[in-house]
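Just one protein chain is left out here, and the rest sit where they should.
Now for chain A:
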């Protein structure tokens, strides 16, 4: 089976002879080529971490953030084509606000994830091009605990215990599976997230990278925040020390 669609890949309205929709697969490739993003669900918190490329030294700190909020309680971390990510962030913010106005309570994350999935899916039907973005939705609920949903360019959405997308997603996934996430608290998650991103980085090929992180959990009162730069740098320092220790051991 060929992995390029020659002729059948011009519109999302076209199936290939073996039943694939290449435009959607190409949108997925846009995400696969973007900076690595991981989400880790622990005992009572969820941490997301993004390995961003800083395009220019002239940009202010944390310009073009990839971690945002749909509302106070639901975090949005997005990978892929940045303008598409912004568009989806606007969408979830709008949906959360509409729900709040209608029902007078914050939107449940499951509902928001499904709304987003349906919205993203409509763009795979052929009227328009698919979104080249994968979105992580994260929340902490007193009853259900920490929750992670990921919505892909095809409109597929699942709830995850942890997940990774982007350039080094395979290597990141291997690292994630080595951890016992259910027992980890917030601080451990933040440190491990930094360590995983630093481990899977390809130092020779990628320069000017910066880690951005999001956090929601019992300790934040169920509210999602973008982790302050100093805390992220501290986690990176810890991670670098740990990696050097491990190198020495080998």
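Odds and ends about this structure:
Note that in this section a residue touches a chain if its C-beta (ideal position, glycine included) is under 8 Å from a C-beta of that chain, and two chains touch if they have at least 3 such contacts; residues count from 1.
To be clear about the criterion, contacts and distances are computed from a predicted model.
Only one chain is not pictured, and the protein name UniProt records for it, out of "Glutamate decarboxylase", "Protein XRP2", "Vacuolar fusion protein MON1 homolog" or "Proteasome subunit alpha type", is "Proteasome subunit alpha type".
Only one of A:32, A:141 or A:159 touches the absent chain when the whole complex is considered: A:159.
Residues 7-8, 10-21, 114, 117-118, 120-122, 124-127, 149, 154-163, 173, 176-177 are the ones on chain A that touch the missing chain.
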